[in-house]
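One chain of protein is taken out of this complex; the other chains stay put.
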Amino acid sequence: MAPITTLHYLVVGAALFVLGVVGVLIRRNVVIVLMSIELILNAVNLNLVAFSRMWGNLHGQVFAIFIIVDAAAEAAVGLGILIAFFRNKETVNVDEIDLLKW
Amino acid sequence: MPNFIMSYLGSTVTPGEAGNQFWALIYVLIIFAGVSVAVIAMNWIERKALAHFQVRLGPMRVGPHGLLQPIADAVKLMLKEDIIPAEADQFVFWVAPLIGLLAAFTVYTVIPFGPSQAVSDMNIGILFMLGVSSLGVLGVVVAGWASNSHYPLIGALRSSAQMVSYEVAMGLAVVSAILMTSMNASGTGTLSMIGIVQAQQQQGVWFIFKFFPLGLLALIIFAIAMIAETNRAPFDLAEAESELTAGYHTEYSGLRWSLFMLSEYAAMIAVSSIAVTLWLGGWMRPFPNLLHAPAWDFIFSLFPGLTFLGLAAIAFIGTARMPSHSFFKIQRIGLAVFAALLGFIALLLLVAAVAGRSADTSLAARFNEGIGYVYWFVLKVAVFMYLFIWYRATWPRYRFDQLMKIGWKVMLPISLGVLVVTAIVGVIAS
Amino acid sequence: MNDPITSRANLDLDTPDKTYLDSNELIINMGPQHPATHGVLRVILKLDGEKVLGTECVIGYLHRGVEKIAENRTYTMFAPYVDRMDYVAAVSNGLGYCEAVEKLMNVEAPPRAKYIRVILTELQRIASHQIWLGTHALDIGAMTPLFYTFRDREEILKIFEKYCGARLTTHAFRIGGCQYETYAGFEKDVKNFLAFFAPKIDEYEALLTTNRIWVERTRNVGVISAADCVALGVTGPVLRASGVQWDLRKAQPYAAYAEFDFEIPTGTNGDTYDRYLVRMEEMRQSMRIIEQAVNGIPEGPIMGKVPKVIKPPVGEIYHSIEAPKGELGYFIVSDGSTQPYRLRVRPPSFVNLQALDIMVRGLLVADVVAVIGTIDIVLGEVDR
Partner (left out) sequence: MNPGMNSGMAPVATPWFFYVLAGMAVISGGLVITLRNAVHAALALIVTLLSVASLYLMLYAPFVTGVQIVVYAGGIMVLFLFVIMLVNIERSSKEHRFNRIWPAGLAAACALLVLFVSAFVKGKALFTDRGMPLPESSNTQQIATMLYGEAGRMGQYTFAFEIASLLLLVAILGAVIMTKKKI
């Protein structure tokens, strides 16, 4: 079996990224849209760590940690917005979230 | 084959480090079996000890003094009809107990029973342990949701909120212990479980006594958080029988229910192991630095054998005191055989201790050393397990808001304070 | 005065509360099969998260029509039935019924019978409070007191068994006095029990009274004011814990209670912790009463002058006693025949249970079980 190179990881990252983008663009449920964003962030992280390995230094890993921190913040705020929205509109459907003000 | 075993016993690294997948697998199997047996034993001891706290006898019928009761229970649970509610989410309902079980058992890969008696010595051992044990909450949440019923849902929300919030205080207490590992000449600490114990060995002090009372405080915080983390009394709100019938596993029955119990007890042992590793010197025997003469080594190496001898003696006394009525004949024989078995193990251990005294490289010496490590580790864990039972017998249950109040308003500030003070004291001391 | 009954917001269980759109109200059926409802009580809880917005008790799962049965039985035949109402305080039930019929017939039990009645009734009060303590503590999560109280209750039941042959539904008394003379060694047994039990109360208290968790779980939980208690007709330890010094043993002495010296413990806050303290003190006071009674028990007959066939004159009577759970009253209408024309029981549990809704509003689910425990209901009595 062929050895695993950085490119292999990048392909996995790209696949996850595209899946995440598809999820963000086509799903109606906001919760799943937020999950798709997590997929995208993971794809990016995988690339960063793979590049870190490729270059033989740790900057990529440190960046990955920053992105995980960012993902935590994003999830907290995103789900907070979702809860606030759900309380007012009783829906988690992106198609119905089309007002700037309610 | 003996050469193979010898060569392994001669090695001083974990199978994971040596890259020896075969021995790693053997270790995993041994640990899986050992933990399952420990859970069964814990089940019996809990029922007996709790019963004696409460002026009753506990199980007495199945086997002498109910010794076979856990096995009978296990068989009964396996044979029981496995009910999945019609309105439940079938797949998630099926998979939820497995998540909890997986999380509870995966952490054992990094628990060091001795300097080389672990599956693997991960560089991020303690982080891995906290992370994986926090996955157990997923099983609870998902089980409550999948049951599609009110009581399990409330139980799941309760217990997940509880586990998540106590993890914070727990993590900070752990960090203060990790900070202590870095207080050596080079100033570098470690997250590896084996490294943490070795740091205690090098610094010549168990972290519970380091910077007294800071280490003790951290241990107390951890000990409280770990009760909440494993949903045991007085923080057993998730399965508060009188309020929520059985909390998140109300709808479960049979084998699936027993998997929840198994993972709960396995998680109890796992968190106790963390506490022992971080603060109580892991596998080290008492006073390894003060009393380090070979004679002392020999005396302490007798302890495992003597313990089993004591257990055997207790079993023998039990046999002798059993009523002589013919009704008890089989039970008497059974208990006598059990006592003889314990006595045989005791004899084996004592022989090994004596044989391994002189030669330092012999098989017996290596065996003896390993037994010593595991013995002291298990003994320390057993103390925590007994405390779990004791708490359960003594205290009423907290209410949910009180639990949250304690977690966020008491434990978190104290653990933060302990962390900061530890850091300051450490800087001053170095 | 703010009438608690009319000011109660109606509990609308069908339409969800629209105050907040997010507040997913949960309607939860607590019971009739639930470990903490002390039998077959069904409490419909309306919850906002864990907060109780309102409750509705559904009772009747144990209804046996005791009052109707009374109309088809002679006065003597009906006496054992009352034991099945509050089955953990059967002696008290029997006392109330026998005294009511005696009052209706205008006969009186002889002094020795009255003393025996007091001793057994007070023992039963202790036994009933023990069951309350054990189950209440178990509801709050303390397992161990349950076993301690049941161990000690056993001694009381042994005395009952020796006295009348039954442990639970004793049917100890008869109209006009007592059926059985005390057995040899009765006084000694009772005194032994008193000596045995005095340290046991301290043992219970050592486990609970200053236990931080216990205090946190009970203090300021299920508070009910004295005015609300009076308005709802709540009696017994619940009323006394709210600060009203009302005990029928003192207020309208029956049996031989006028001759004994004892105190009525009262609380101040009317919360669960006060009710706990009041009941613990009541056990001690009961021991005082028993001690006085057993020391001063007079000699003499144990049966008053009662005809073989009990035929009370036409009339009606209401007589009530202080049962362990509160005022236990019997209203008997006689048409001059051997059977009551109508018999109505005023069960303390039934009346006290009304206070549940007021006590638990705004509290959490966990407090509901604590409050159900502290009201000390027996469903046999609630449903009759």
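Note that the chains take the letters A, B and C in the order they are written out, and that residue 1 is the start of every chain.
Simple rule for what comes next: a residue touches a chain if its C-beta (ideal position, glycine included) is under 8 Å from a C-beta of that chain, and two chains touch if they have at least 3 such contacts.
Predicted, not measured: the structure shown is a model, and the values here were computed from it.
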Candidate in contact with the missing chain, chosen from B:M122, B:L237 or B:A315: B:M122
Among B:V39, B:L130, B:M193 or B:A223, residue touching the chain not depicted: B:L130
Touching residue (missing chain; options B:I26, B:A41, B:M60 or B:V92): B:V92
Where the unshown chain meets chain A, residue by residue: 1-12, 14-29, 31-32, 34-36, 38-39, 42, 45-46, 49-50, 52-59, 61-62, 64-66, 68-77, 79-84, 86-87, 90-95
Interface residues of chain B (partner: the chain not displayed): 17-19, 89, 91-92, 95, 122-124, 127-128, 130-132, 134-135, 137-138, 141-142, 145-146, 153, 156-157, 160, 164, 167, 187-188, 191
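Keep this in mind: only the chains that are shown with their structure count from here on.
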Geometric centre distance via CA averages, chain C-chain B, whole Å: 46
Interchain centroid distance [CA atoms averaged], chain A/chain C, Å: 62
Shared interface positions of chain A, touching two or more other chains: none
Complex contact set, residues of chain B against chain C: 50, 53-56, 150-151, 154, 158, 233-234, 236-237, 240-245, 392-402
Partner chain B, residues of chain C touching it in the complex: 26, 28, 34-36, 50, 137-144, 146-148, 151, 207-208, 211, 213-214, 216-217, 364-369
